[in-house]
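Encoded as structure tokens, here's the structure I'll be asking about.
Missing here is one protein chain; the remaining ones are kept as they sit in the complex.
Should a chain be cited, it is by its letter among A and B, assigned in written order, with residues numbered from 1 in that chain.
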Amino acid sequence: MLGPTVVAVAEMAPAPPGLDWQQTQLQLNHRRLTVTAPVTETLSRTLRCRVGLTSVRETCGVGVCGTCTVLLDGSAASSCLALTAQLAGVAVTTAEGLLGPDGEPGPVQRAFIRRGAYQCGFCIPAMTLAVHAALYVRRHRDREAVVDELSGNLCRCGSYPQIREVLMELLADRGGEAADGATTGGR
Amino acid sequence: MLETCALLRSNRDARLIAGGTAVVLMLRQRLIDPSLLIGLRRVPGLDSITAASQWLSIGAAVTLQQVADSDRVRALAPSLAAACQEVGNVRVRNRATLGGNLAEADYASDPPAVLASLGAVVCTAAPEGGGRRIPVSDLITDYYTTQLTSDEVVLRVEVPLIDGRRSAYVKYRSRSSEDRPCVGVAASLVPDPQGWVASLEVVVGAVTSTPQRMTTATEGVVGARHDEARAGAVAAAVAAAIHPIADGRGSAWYRTQVIEVMVRRALAMVVA
Partner (left out) sequence: MTVVDLDDRDAQDTVVGRPRYVLDQHIEGELHAKIVRSPHPHARLDGVDPTRALATPGVVAVLTGADVSGDASINATFGRQRSDQPILAVGTLRYAGEPVALVVAESIEAAEAGREGVGIECRALPHVVDAEAAGAPDAPQLHAAWAGNGCGEWKLRYGDPEQGWREADRVFEGTYWSPPASHVPMEPHVCLAAWEDGRLSVWTSTQAPHRVRDDLAAVFRLAPEAVRVQTRDLGGAFGAKGQTTIEPMAAVAARRLGRPIRLELDRDEVFLTIGKHAASVRLATGVATDGRLLVRRVQVVYNAGAYALTSPLAAGQGLLRAPGPYRIPHVEAHVLARYTNTVPSGPFRGAMTSQLAFAYESQMDEIASSLGIDPVALRRRNLLKDGDQYATGEHLHQLHFGELLEDAARAVEWGTPCAPAPPGRVRGKGVAVMIKTTLTPSRSVARVELAADGSITVRSSSVEMGQGSRAALTRIVAQALGVQEARVSVPHPDTDRTPFDSSTSSSRTTSSMGTACVRAVDDLRCQLTERAAAELGVPAESLAHRDGAIGPQGGGARITYEHLLALGDPPLVGEGLFESHGGLPAMDPLDVRGFSTVHWHQGAAAAEVEVDCETGRVTVLRCHGSAYAGRVVNAHRVRQQNQGSVVFALGQTLMEELVYDEGRVVNANLAEYMIPSIQDVPELTSTAIESSDLEAEPHGVGEMALPAVAPAVANAVFHASGARIRCLPLTPERVLRCLRENARADGGSGG
């Protein structure tokens, strides 16, 4: 006996009653996507529960932990504190958006994999976005400046030493040749 | 802007939302229940940083990270750039706006104390031309409370530019690197032609409901040489004059000790 069917997330978000709804056209990971959500719905809930992106997590709900990190027009933002209804025309990038055109991992993701820089993995997709933004959007060259920008992404398993190794590797690569961070939606 | 003010006037429980980091938090925690949210991000004219000979003008919708990164602000009001760089984390700085930060009047926030120390002024718009210029040092009246009326909107912040001014902001955290400040001290010193003190501002934030502008403690230094002994005296006077709060970041006693230390350190930075 198999038990009840476990289904993918995107089918499962019914309409909450009694709230004002708004249709918003998002630019999500290079695709245009129209979502209909209550006006007060956070981007994190929309992405996770309506669009079905499991890479967007929510741990603290107060913008402190970073597991809900997305890029908005290339800048790191807490999706738990952003209202979907305000984001018409804004380019939203999640970890899925860091993949290459054939779905292969992008440079930041490759560095995390090579270094095994993850344990339970819960904070990691957000961490890759934060690293991407710090290195390729804000273009920091100094490791401590990048570390400063990662201080808002918490990892309870304590993978910080491996994450520092990832930064060293990516900074060294960037010193050598131009980074192909342009595969992403970030700007 | 006119439309914004009109909307505010006609919807008593409407809320302005710019970056949203504060408003969305309050929504989620059910602290507010507005019937209407008025987004400010597309209102023109709120997002530029300009400088004239006497003033640095920062639009209310400029983000804290933009303030921190701005070459203009770094050159003309470096303590403000430094303070904005210290706020929260990069995600907050990317979205939170300077105008929103002031309107929120969070007692444990960095920019208000610095702006007060620089003599900054908030320019507002209101229906029927009722906009005002409010010194930042008078703006915040209590926890999360400002002088702003419910149909008033912050347009920009103006920072006076004074030749030779030296300013600093020191943020002391007692717990993690991500903690809000236990004590924040903004200092701003204008030397006279001899190099002595023409004016000195010390503003202490995060220790009481509003930033504390310490005019009495700094009076005695005007016209004098700014040296270590005087700095120590100012620091002691500031610490004695404040009755700080107690919370998870420290007891009142502890804050008093740290206020003295941080004032001394901030003063050392504006002398060097």
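Note that in this section contacts are C-beta pairs under 8 Å (C-beta built on N, C-alpha and C of every residue); 3 or more make two chains touch, one makes a residue touch a chain.
Not measured: the values here are computed from a predicted model.
*Asks:* Among A:101, A:161 or A:175, choose the residue that contacts the chain missing from this document, as touch is defined above.
*Replies:* Answer from the full complex: A:161 touches the omitted chain.
*Asks:* Just to verify: which one of A:56, A:72, A:137 or A:170 makes contact with the chain not shown?
*Replies:* Answering carefully, the residue with contact to the hidden chain is A:56.
*Asks:* Touching the hidden chain in the complete assembly: which of A:24, A:67 or A:93 does that?
*Replies:* Of the candidates A:24, A:67 or A:93, A:67 is in touch with the missing chain.
*Asks:* Could you pull out which residues of subunit A are in touch with the chain that's been left out?
*Replies:* Residues touching the hidden chain, for subunit A, are 1, 3-9, 11-19, 38, 49, 53-57, 59-62, 64-65, 67, 94-96, 98-99, 105, 109-110, 112-116, 118-125, 128, 147-148, 150-164.
*Asks:* What residues on subunit B make contact with the chain left out of this view?
*Replies:* 30, 172, 174-180, 248, 250-251, 254, 257-258, 261
Keep this in mind: only the chains that are shown with their structure count from here on.
*Asks:* Between subunit A and subunit B, tell me the centre distance in angstrom, where each centre is the average of that chain's C-alpha atoms.
*Replies:* So the centre of subunit A lies 31 Å away from the centre of subunit B.
*Asks:* Mind pulling up the subunit A residues that touch subunit B in the complex?
*Replies:* These residues of subunit A touch subunit B: 39-40, 42, 61-64, 66, 69, 72, 75-78, 80-83, 86, 130, 133-134, 149, 151-152, 154.
*Asks:* Mind listing the subunit B positions that touch subunit A in their complex?
*Replies:* Where subunit B meets subunit A, its residues are 17, 20-21, 24-25, 27-28, 37, 39, 41, 65, 88-92, 94-95, 177-178.
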